[in-house]
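With one protein chain removed, the remaining protein chains of the complex are shown where they sit.
Chain nomenclature is as follows: A and B, assigned in order of appearance, with residue numbering initiated at 1 for each chain independently.
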Amino acid sequence: MDRAEKAPTYVIGKRPAELDTEDIDLTPVRTYWQLVRTRFVRHRMALISLFVLLALLIFAIVVPLLTGNEYTHAQLKTIGAPASLSAPLGYDEIGQNVFLRLAKATQTSLIIGGAAVTIIVVVGVLVGSIAGYVGGAVDNVLMRFVDVVLSLPVLFIILMIVSFFGTGNVTVVVIAIGITGWTLAARLIRAEFLSLREADFVQAARALGASHLRIVLRHILPSAMAPLIVAAALGVADSVVTEAALSFLGFGISRPDVSLGNMLNNAQDYFVRQPFLVLPPGIILVLIVLSASFFGDGLRDALDPRQRIEASE
Amino acid sequence: MTAVRTYPTDLVPEAAQTLLEVRDLKTHFYTNDGVVKAVDGVTFSIRERQTLGLVGESGCGKSITAMSILRLIGRPGKIVGGEIRLRDKDIMRMTEAQLRDVRGDQISMIFQEPMTSLNPVFSCGDQIAEAVSLHEPVSHKEAWNRAVEMIGAVGIPDPARRAKQYPHQLSGGMRQRVMIAMALSTNPELLIADEPTTALDVTIQAQILELMKSLRERNKMAIMLITHDLGVIAEMADDVVVMYSGKVMERADVTTTFESPHNPYTRGLLASIPRMGERRKRLEVIQGTVPSPLNLPTGCLFKRRCPYAMPVCDTAPPLQELRPGHVSRCWLTAEGAAPTIGENPSKELAEETAKAMTVDA
Partner (left out) sequence: MVSYIARRILQAIPILLGMSIIVFAIVHIAPGSPVDRFRSPRVSADQIASLIQRYGLNKPLIEQYIAWITSFVQVWRPDSWGYSFLDGQPVIKTFLARAPATLLLTGCALLATIVFAIPIGVLAAVKQYSWTDKIINTLATIGYAMPSFLLGTYILFIGGVYLGWFPLFGMQTLGHKNDYLDIGWHLVLPVTSLAIQGIAAWARYMRASMLDVLHQDYIRTARAKGLPGRTVIGKHALRNALIPIVTLLGLTVPTLIAGAAITEFIFTWPGLGQTFISSVGTRDYPMVLALTMVGGFAVILGNLIADVLYGVVDPRIKY
């Protein structure tokens, strides 16, 4: 005999008791981007970094805009002069205003970093999306190519390119950094494309008759952007550091142009007489890297969180 | 569901001693969004060689209850109150060393996901032998032999070869058997099985349950079986605890639970099981959804979904003892009528009555 037969029937059709208004479930509903913003804001460090980056940007844009060529003015009488109101960081070894040079240097470095990252992103997206979307033999060939570029010792190649094609030429530096750095972006995009290619919403778009280009541009690419944005944020910092290293070694920007790297190089030469000259460019450099790093971390967490309550002790 | 019990009830004599007593257990999680009271005042006990079934929907707190017993709760969770007595010792007051003695030796636990519960870089035999040599003074060789023996005992053919294999070389069902072997290798008095068959195929499920039944007889051990599957409860359990949103809604022996449940929630659960041979136009459901733990209703947690809800349900209902061994958290009387204080009494009267009527055992 089935035990269940003896169970009393549940009351069918009777609705739950009328609800009090105070007792309605009030958990708010949020959209995806609102959630992203909430999660990002929770990262104090990421938020602080965002402000620091903005401050640096303003510093790099406004000060050179207002003062123009003044950073190149070198006067004998101001060599090694101490700080004053118009020169908050004093003067350097050939009489130039350190503060103004710093601003211009930050600008140059950030421009180089931004331009290099643009190349990285463009080339990376091109290679990665074609490899990931088309797949097959094309993917194979492209990935072999990526392997070759990855196997090159990056610093050596950059040094070679810059040294042979024109030391001190900003364009050459940007191109050198760009064409050696796109491999990571390509891999990221390719991975995303490979997985998104089979996603249901892509199949649906295909069923509706969308052309390949439209699918890639309108459907897949926006979803694949998340890791790319993070990589780009970190890539800017990376490029700035690479440029600084280049200039430090004597291959990058040289006087009268100024970048964070060559400020450091100059400061090193005059270390004995003015030891503190190494500090401003170094600090700005570290600030850029740190804030880009935290910003990137915060972005990554905000765009793709994994919050689980785990049991352990 | 079958009414034929394969477990002879006389193996659990009424005089069997209490093995585990959980009293007013409270485990809270302090998350960014607020405090989640995953387990909020749960009480039950398990006798020697008894099988207790812990039933409820996902998220009702049954797994957390099990893990709290072995104090396996980590940040942001914390056991904030209650007693857990293993015979005469309070687990909550034990030192780390004493606790480790209990774990895996007197109380063993197996988990839901056999695919990921075994360490992928150690062989199956190693992991079982580790459990054995941890709790018993045996040599490495003896521990290994015991491991192979246990793998055989859980029905895996060619145990000597399998013991040397790694978890990824075994299927899901076999991995769960290895987990059971590991848990039973130290002859525990209580086995806590947290949804042991949920992640497995139905046919494998049946095999694992049969295995557990035979081992239960062989080892004479008690089992605390956690599941959301009422069919498994009907097959295995002696007594049933029904949980909802961190609280015990009903507690009774298995026959009473299935034949004459009292609590509307339990009745709703039973009613929603489709039965063979029945012709219906619609499936029976419990209206509404489980409340968000951050936004619990005042009073009875089930009131928003209960067809019997009355205004008095705005006050937390008492945990009444309807008969010896049968408690239910509800305002309805044992016959299912409105309480003696009426459907809409004053708040003070309701609270006082609830306090007076509640038993805490």
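Methods note: a residue touches a chain if its C-beta (ideal position, glycine included) is under 8 Å from a C-beta of that chain, and two chains touch if they have at least 3 such contacts.
All values reported here derive from a predicted model rather than from experimental measurement.
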Fill in the blank from the handout: Among A:F51, A:F201 or A:F271, contact with the omitted chain is made only by A:F271
Fill in the blank from the handout: Given A:Y71, A:Y91, A:F248 or A:F295, the correct residue touching the omitted chain is A:F248
Completion exercise
Given A:A83, A:V122, A:L152 or A:A199, the correct residue touching the omitted chain is A:L152
Problem - Touch criterion as defined above, residue of A:R44, A:R144, A:R214 or A:R273 at the omitted chain - result: A:R144
Practice task
Check the options B:M182, B:V232 or B:M249 and report the residue that touches the missing chain.
Solution key: B:M182
Problem - Residues belonging to chain B that touch the chain removed from view - result: 70, 72, 75, 96, 99-105, 108-109, 111, 113, 116-122, 130-131, 134-135, 166, 168, 179, 182
Completion exercise
Residues on chain A facing the left-out chain by the touch rule are 144-145, 147-157, 159-161, 163-166, 237, 241, 244-245, 248-251, 264, 268, 271, 275, 278, 282, 285-286, 289-290, 293-294, 308, 310-313
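As a working rule, only the chains that are shown with their structure count from here on.
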Practice task
Round to the nearest whole Å and give the separation of the Cα centres of chain A and chain B.
Solution key: 49
